[in-house]
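A single protein chain has been omitted from the complex, and every remaining protein chain is retained in its original position.
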Amino acid sequence: MSGLVLALTVLLAAAMIGAALVAVIGKSLPIAILSAGLVSLVASVLFLLLASPDVAMTEAAIGSGLTTFLFFFILGRMRGGEHD
Amino acid sequence: MAQIAMAAGFILILVGFYGALTNRNILRMIVAFTVADTGVNIVMVAVGYMRGRTAPILDETVPVADALSRIIDPVPQALVLTAIVIGMGITALMLAFAYRFYEKKRTLDITKCTELKW
Amino acid sequence: MIRKFAAILLLAGIASIFMGLLFTYEPDAELNTTARYYAERTAADIGATNIVTAIVVTYRGLDTLGEVTVLFLTAAIVGLVLAHGRRRTSDKRRLAPVGELLATGSRFLAPLIILLGVYVFANGHLTPGGGFQGGAIIASGVLLILLADPCRCLSHRVIDTVESVSGLFYVGIAILGIVLAGGFLDSHLLPRGELGALFSAGAIPLIYALIGLKVGAEFSSILAHLSETEEL
Partner (left out) sequence: MVDILIYIATALTGTGLLLALYRFLKGPTPADRVVAFDTLTLTTVSLIVIIALAEGRGIYLDVAVVYALLSFLGVIAVARYLERGF
């Protein structure tokens, strides 16, 4: 099983770094926010692989749910500001 | 495996810092900060990981008697639990300030904020 | 351009520090002294099967009290920042109507989500999860209610009451620990019970439930304050 876990770790790390790059240097702001949510999503699976289900659950409930939501809430209030 | 996760966490921190330093839009800086935050959490959890061991929760697969040889270090996990919750609070706070900034200036560009510049 | 160059230079410095940390890192083969103490003593002393919960609630309970206080301060400051200059004139904001699917679905799903939150913090000492996760899930349920009906103003009074009452009880139980048990936030207030049962681990389920309610109320208050802002 350890080969499987290793391959999965590499895959998840690559996905996470790709999503982080989109979040930081992508053109459109909503996509950047969505990518930050994706980073949290993949990170929570990585936390589970690192044998910490408590942290994985926190990241699932807070990082990818509420934080993404807060960003879109604020962005919806400031239409027109995202092009600066 | 812990090393791979740790390297990924370090790269996330660097990517987040790069975004926070080079972007001029406040919302983009906040997004970059959350990415760096996730990276820090991954590094901290990876430090506590030990090869071939499992989560610090006792049940029928991990009886109390051999907990000492089967579980990983629970202290970093407790710390990261705290860090994630506080990170969400800080993000909310930054977003509230960004909202006020936009209300006053009608822009999100940080370089337009020149009151204290001389 | 200079800005980018300086940023990359700075990041190269940080990266070199990280490289040093990464290549000299050697994972421990054995648990260190603190972790060994927790692994050996938790089941006998505290009676919780989830060792992370035992650390968060009892061994380092004072940190958790501080964390909840920080979260309360955050919620209060968000309210303060956003309440300033809010106008009450336009009650009916012009909004795109909520679809039938979301309205009906949220009426069905919101109670289930809140129930899941209660499950998560009631079982915090047995399974992964606990007060913070449960509170965040409850806040997600509140969020779904807010989404389905954006014009509804959530009652701030209910949220504030839940928040202050659970906070008061939390500190009250902590002080009762000094009187009746070993010290501040000691969980031996209630009988330890059988390892693995729902009502076990002393006062941990009670304290975690109060933390869950408090965290849920704080997150809900942040969300409600944000949703009452006006479109600029």
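Letters A, B and C mark the chains in the order given here, with residues in each chain numbered from 1 onward.
Rule of thumb we're sticking to: contacts are C-beta pairs under 8 Å (C-beta built on N, C-alpha and C of every residue); 3 or more make two chains touch, one makes a residue touch a chain.
This is a predicted model, so every value here is computed, not measured.
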Chains in view that touch the one left out, judged over the entire complex: A, B, C
Selected residue (touches chain absent from view) among C:Ile113, C:Leu189, C:Leu206 or C:Ile222: C:Ile113
Option from C:Gly129, C:Gly202 or C:Gly216 whose C-beta touches the chain left out: C:Gly129
Missing-chain contacts mapped onto chain B: 54-55, 57, 59, 61
On chain C, residues whose C-beta touches the chain left out of the figure: 95-96, 98, 102, 109, 112-113, 116, 120, 127-129, 133, 137, 140, 143-144, 147, 150, 227, 231
Residues in chain A touching the chain absent from view: 1, 4-5, 7-8, 11, 15, 18-19, 22, 28, 30-31, 34-35, 37-38, 41-42, 44-45, 48-49, 51, 53, 56-57, 60-61, 64-65, 68-69, 72-73, 75-77, 79
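Following the convention adopted for this analysis, only the chains that are shown with their structure count from here on.
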Cα-centroid distance, chain A relative to chain C, in whole angstrom: 19
Shared interface positions of chain C, touching two or more other chains: 50, 52, 128, 132, 136, 219, 222, 226, 229, 232
Set of chain A residues in contact with two or more other chains: 52-54, 58, 62, 66, 70, 74, 77-78, 81
Contact set on chain C toward chain B in their complex: 3-4, 7-8, 10-11, 14-15, 18, 21-22, 25, 27-29, 31-32, 34-36, 38-40, 43-44, 49-52, 55-56, 60, 63-64, 67, 70-71, 74-75, 77-78, 81-82, 84-85, 127-128, 132, 136, 195-196, 215, 219, 222, 225-226, 229, 232
Residues of chain A that touch chain C when the two form their complex: 52-54, 56-58, 61-62, 65-66, 69-70, 73-74, 76-79, 81
Complex contacts: residues of chain C adjacent to chain A: 50, 52-53, 120, 128-130, 132-133, 136-137, 139-140, 143, 219, 222-223, 226-227, 229-232
